[in-house]
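Complex shown without one protein chain; remaining protein chains in place.
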Amino acid sequence: MPRKIRFKLNGRAVSTDVMPHETIVDMLTQHFDLTGARESCGQGLCGCCTVHVDEKPVSGCLSLAWFLDGANVRTIEGLADGDNLDPVQQAFIETGAFQCGFCTPGFIMMTKKLIEQHPKPTDDEIRHYLTGNLCRCSAYPEIIEAVKLAASRVGLRN
Amino acid sequence: MPAAPFPERERIDARDKVLGATAYAADIPLPGLLYAMMVPATTPKGRVETVAVEGAMQVRGVVRVLTAFDFPALPGPPPTPATEIAYRGQPVALVVAETLEAAIEGAEAVRATYAGQAFVPLIDSPGAARELVQPKKAGNAQAAMAGAATTIEASYVSPAQHHNPMEMLSTTAVWRDGKLTIYEGTQSASLVRANVAIALHLDPAVVEVKSAQVGGAFGQKIPLQRQTPIVALAAILIGRPVKLVLPRAQIFHNAVFRPKSRHQVALGADAGGKLTAIRYDADHQQSRKGTLEPGYHESPPRMYGVADYDGTAAHVRIDTQDPGAMRAPYPHPAQFAFESAVDELAHKLGRDPVAFRLAHQATTDPISGNPLSSCFLNDCLTEGARRFGWERRPIAQGAMVEPDGTLVGWGVAAGGYPANVSPTIATLRVSADGRTRFAVAGHEMGQGIRTVIAQLLQRELDVDPARLEIAIGDTAAAPQHTTASSRGTVSVGAAVTAAAAKMRAAMAELIGQRSIAGNIHRQLATVRRPFLQVEVSTLGPGQDAGALDRLRAGARAAAGPEYPQFTSFSYIAHFVEVRVEPSTRRVRVPRVVSIADCGRVVSPRTAASQVRGGVVWAIGAALREETEVDPRFGGWLNADLADYVVPVNADIGDIDVGFVDRPDPLFNAVGSKGLGEVAMVGAAAAIANAVFHATGTRVRKMPLRIEDLL
Partner (left out) sequence: MRPFDLLQPKTTDEAIALLARHGSRACLLAGGTDLLVEIKEGIRAPDVLIDAKHLPGMRDLVVSSSEGLRFGALVTARELETSPAVKDFYHGLWQALRELGSIQVRNRATVAGNVCRASPSADTLPPLIADGAVVAIMGPAGERHVTLEDFFTGAGKTVLNGDEIVTGFSVPKPLPGTGKCYVKHGRRKAMELATVGVAVTMTMTGDTCSSIRIALGAVAPTPIRARKAEAVLAGKKPDIELIAQCGAIAATETSPISNIRGSADYRRRMVEELVQRAITAAMEAAR
């Protein structure tokens, strides 16, 4: 049986009916036309489906939407402020930290949390934090540059 | 006049990608969409006796189940469900439902029975059928080898591998008003169109294929995908759009894969230490009816100007799904073997492996007898050695040891990849309101073809990049070549150059003697012309109009690397540092320098990214990636990303990339050659050579097993 859940999605109060087996990715795609978080490995290894639930990054393909009632959910689509990109997004563009872009939303959502927790991240901290995100095009060196650039800008702003 | 160096620019599609707004094939929203799930065969070989679909039809939401009996008969092995099962995982049925959950439940409820047959799982199993193809020969290698003062001979192995782009294989098909539209990630939209038409007995004119953004491909998406005509027929029979996203385990079992290959290499050098003879026998894992050629003799003869070459190649046919091209399909495994062998020879001769290669500058292709259009491999080697600090390398093995016992080794290897080109048919429209639309063949898999087109258009014409539409990967926009074999940049380069020239001529005619200020859009507005449109077609060197017909038909239309007047290759040199942990013998690659000769670099940013990506692929290939056949039940043992270990961020160290950036004006007007594939070629050998330098152990089988170093 479906259940109505009410939660905050990218800063907006929303509600929808979900089935017990629906994952967050299923729900975002089918109920809200948000496709930035995508399933790829289906095992919690690749990070393509990363979203923030109550400020924590989680694998959206391994989290049930059922439990989102009352939660605060942020997806890649909610990161920019209108036309103004988030510094992380801007840094990924400037360093060219992607090729096909399929994994990019997950990397950006993870980087957002990384630099909150490690304002001046070392290479090792970056590599450890991002181990759950795969980029088969292998833009890893550029991604590390992007994280550092974003961290330096966020550091300056604060 | 070949172009001057190009400036570094952001990717043209970067903003959409960081916003999560890029729509891949499975993201296209469609009203009334149905979901599908495939039922895979559970036997490795045999005949389907019965398929019971009643259980599936009872699942709430299931609309229809398609089996082999729904499809038209075809000569040869059909790309649709068939009663003959050639490999484990082959589609037996497709369940279509209102929801994905119902499709999954329905697929689980389909029951098939099989008359199983004995099967041959491995290339060294009894029953594996060896099938020689035409040998590649130049000069008299037998005589040269007999006269050689120093020889080495060794055999090398490259494993089966799967591409695993992050985007899953998927097909979404829409049948509306007698027209079939297919959305899927493909490198070959026109080929898909032609082959779906054949499989379903349709007129190709009613089929359109759209693949605007591909989430990585690496060769996996070159051929017709097994699911495409099945999903298309479902959409036609039901009259509603149908989407199938293959679960990753099904992708492992139905997509093409890099076949396992074996390489026996013998090299001979004369008394002066010059490489004079090459004998090279290769074979690879092949399905019973597969067509991927064992084309391993592309690169080795073109590297070092050796006139005497003797190459054989064979299929080894077993019961498996069809193998296919995976990044640098032949040169990666071939150059792993060949460049390891070159290292072994240099070692036996007591020569520095860089100096040894530098002494063998190639100018001629021994196979065709024609000159090479350009070869700056020695520049790659020299610049790479300089950046890497190669002159500090001790010649002895095991001479660099860290205080904790870590063994350090430095290795070098080179790569070559054919410079190919496809004919193109392109349309360029420039509008007075500031818009520009360029429609051409090409698929954006992340390599940056849109960025390359934008770079070239902005150089050739003063168009507004902010309002530039690049229509590619769409059979409705232009006939689509297979975007593979590193031919994308070269092919669109020719198209842009030709279209821009024609546009400039048309503008000149329109404007006449007047002098009008502003960019091209402004000029059109001034003369009150809403837009100008030109259409061009281009051919590769030596090609005739027949190539355009083949392009339109979705058939093989590309040329290269042998052209009437010359042979063209891209080159690269890789320098690698490995560190081998003292007791666990785990191998790390903290530092790589790679210098490429791909002619003129059109997009410095995406080019460097391609090389780094290729190097990471080689690290994965050399150290970890292998798909293992299940010899008991057929299929693959490690069909997921937990056990098929692709490189992660933590595995990757510093990768310094450089380009010779000298144009090849003989090959084309822009002077560019391909890059995405050559980027990977030779890097695995450089790693193995570095491991030898660190440990004294020669690893001739990829992936390197830590056990081999104990």
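In order of appearance the chains are A and B, and numbering begins at 1 in each one.
Everything below uses one rule, namely that a contact is a pair of C-beta atoms (placed from the backbone, for glycine too) under 8 Å apart; a residue touches a chain by one contact, two chains touch by 3 or more.
Model, not experiment: these values are computed from the prediction.
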Option touching the unshown chain, where A:63, A:95 or A:138 are the choices: A:63
Which of A:9, A:110 or A:137 contacts the chain that the document leaves out: A:110
Contact partner of the left-out chain, one of A:42, A:101 or A:121: A:42
Residues in subunit A touching the chain absent from view: 1, 19-23, 26, 42-45, 47, 50, 56-59, 62-64, 66-67, 110, 113, 127-129, 131-133
In subunit B, positions touching the absent partner: 101, 104-105, 108, 247, 249, 583-584, 586, 588, 623-624, 626, 628, 637-638, 642-643, 645, 647-651, 706-707, 710
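Here is the rule we use: only the chains that are shown with their structure count from here on.
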Distance from subunit B to subunit A - Cα centre to Cα centre, in angstrom: 29
Residue ranges of subunit A touching subunit B (in the complex, touch as defined): 19, 21, 26, 29, 33-43, 45-46, 48, 75-77, 79-80, 85, 89-90, 92-94, 96, 98-105, 108, 126-128, 130-131, 133-144
Residues of subunit B defined as touching subunit A within the complex: 10-11, 13-24, 26-27, 29, 100-101, 163-168, 213-218, 247-248, 445-448, 605-606, 609-610, 612-613, 615-617, 640-642, 646-650, 652, 654-655
